[in-house]
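In this view, the complex is presented without one of its protein chains, the others remaining in place.
Order of writing sets the chain letters: A, B and C. Residues in each chain are counted from 1.
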């Protein structure tokens, strides 16, 4: 069930250039059903900024009722969010959407988790859960530049991890797709910029691929029709899916991206 | 000179029901030239609320570069202001306007200081300065009800002090004008609701009276013409005074109230 | 005794608070947060004759204290609304106001004719003012004679009272209001969104794929208040007011201006509980302000004391 709750900030820190890791505590954590779900955060009590900000849950702990989000400080809303500190209460709506289906790979199989930039965070909980059920995980994480890299160690703890940077300032220079070519796996889970998702969808049409999409949102719960995408089997018609409530994770080929 | 400065909050406390006493430190204190001047406070970094809030300086200390404001938490802006605490920085524009002329009474004479509700604060610095130069001060302070009374002790320290409450829940029941009738004095300084100012102006046309006015403000510095009032000698014409830059203190009979 | 019940043409409302069209879908999502029967009414999403996909995304953009939307009237079409959405809503004890849209006059008329027969539809809201649809809409919403004509045609076929939703994007809103009143409208709803635009700093392109969109939220409230103030003095049909409402105080301000009920749109996205919260807080605020009933507030900004509000007459 979706809840709206004033959650208490446990900690917040800048873990890479403009990348913040925010941990909060709240009853709504108990409602999380899958890695890859997200929350909708109100960053101000007033009306500037007006809209909530959608941010993925990057990990959670139901015993502690705590969850962690990782976000990039970019515009007005995330800049305000970055200023809040431990003990403060923030208004969170969630958990929202449907996450990554962990049951699509079985113990002993290999899952490839591919993240680009701020698409990396939701893969972390996914990685943890896959490892827990005995799936072998390989991570390919793409960043712009050295200063933007985060969570490399955390992913390494779960399995093989390849990092790329666009400018070559750290690890391998290039795109995640360059690395992927040489890897063996049964299933892909990916989240990141749309061009990356498109490239992966096209190159691996023979594989099971799950993509997490982004779209500008109004309500975040399926009521406003801001975040729709066309069903892939009806490209000129009226069939659609909502990223917020039907996604954000879709099976490759399910919707037009 | 008027400055715009991020001033540091030294302390803030609720001294009566919804009445807050806020002390800040900043270079602009050095620019204060008279009791009864005010500052224009920005209560939010964003645009909701948009406008600054005009608040009188109730006392200041040039050595410490500190000043105190007393305000009623009422609408959106003052409610936000009431939430800030020591160490935080607030954006203050000031000092603004022309204050009470302390030189209109001489040592040995008696000044009557009449304040209504949230018009009481600016009289406190005035009282201190008058006492310092040897003027006898009498205070008449009107409040709605017992819970709203503040600074009685502080004024008592400077001289005779009469308190009235509209509902009679504390001290004498009635209006400040009821008390004033029986007092002897050379000059009146007053600040409070417009009906009170009007009553005083009418009843004491034979005395020296200085009134501090309130008006909704835009800029607070004389540029927008939001806060004008008509000159009393040209009631149907185009002569005017600006409350923010020509006032807020005017000699009775100078402007139409 | 309730301070909030209101009678309007076709509508017996337990309170004058309803979600605005397009901001509440067909109620399913919000039904997970609270019992929809607490609402005064529900204005459902615009319904067109055929299903529509609407505009490409991005469809929303934030502005200071507001948002732009260019959904483009996405909806499942009349059949599905009649066959699925309205029956689903009938489990709740709440009157439905059906928002009717189209490109051609015939479309409006056909949707109105059929949807007005649904048992839980107690009124129509004629959407002549959607700024996000290329064909049709704009003339209906900006030319008085065209609006009047459409209103008359829809009135002829509708089995329930017809409220016409006015666009604020006009020079003379009073003229539009009088025209649709003359066309037989039973009430007005106002305002729809102001046409606006945001551009992306990095690309220079409009943020919305549709380029322009409709501005809603607290930013537009003063424009709505002014228009309702003007129109309520010029017509004798009731007004359901909307535009940036987010608190009980806002509701009272709309009533003072001349509204007899209100709708809450954008604020639902910020706080899904905003409607029940306002409904809960209104009686206390009325008490504090000294009103026995909310209908005493209607038109207070321009009525002489003692004059009667529309719905007391």
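A few comments on the model shown:
Methods note: a residue touches a chain if its C-beta (ideal position, glycine included) is under 8 Å from a C-beta of that chain, and two chains touch if they have at least 3 such contacts.
Please read these numbers as outputs of a predicted model, since none were measured by experiment.
Across the whole complex, the hidden chain's contacts among the shown chains comprise A, B, C. Which of B:144, B:203 or B:245 touches the hidden chain is settled by the complete complex: it is B:245. Summary of contacts with the chain left out: across B:39, B:57, B:70 or B:93, the touching residue is B:93.
The hidden chain makes contact, of the residues B:21, B:48, B:152 or B:246, with B:48.
Hidden from this view is one chain, which touches chain B at 1-2, 4, 42, 47-52, 93, 215-230, 237-238, 240, 245. Chain C meets the missing chain through residues 63-66, 68, 142, 169-171, 194-199, 201-202, 204-206, 211-212, 215, 218-223, 225-226, 229, 244, 249, 252-253, 256-257, 289, 297, 300-301. Even with one chain removed from view, chain A keeps its contact list with that chain: residues 47-48.
Keep this in mind: only the chains that are shown with their structure count from here on.
The most centrally placed chain, judged by C-alpha centroids, is C. Ranked by distance of CA centroids from chain B, the top chain is A.
Chain A and chain C, compared by their mean Cα positions, are separated by 36 Å. Taking each chain's centre as the average of its CA atoms, chain B and chain C sit 45 Å apart.
Within chain A, contacts with two or more other chains are made by residues 47-49. Shown for chain C are the residues that touch two or more other chains, namely 64-65, 218.
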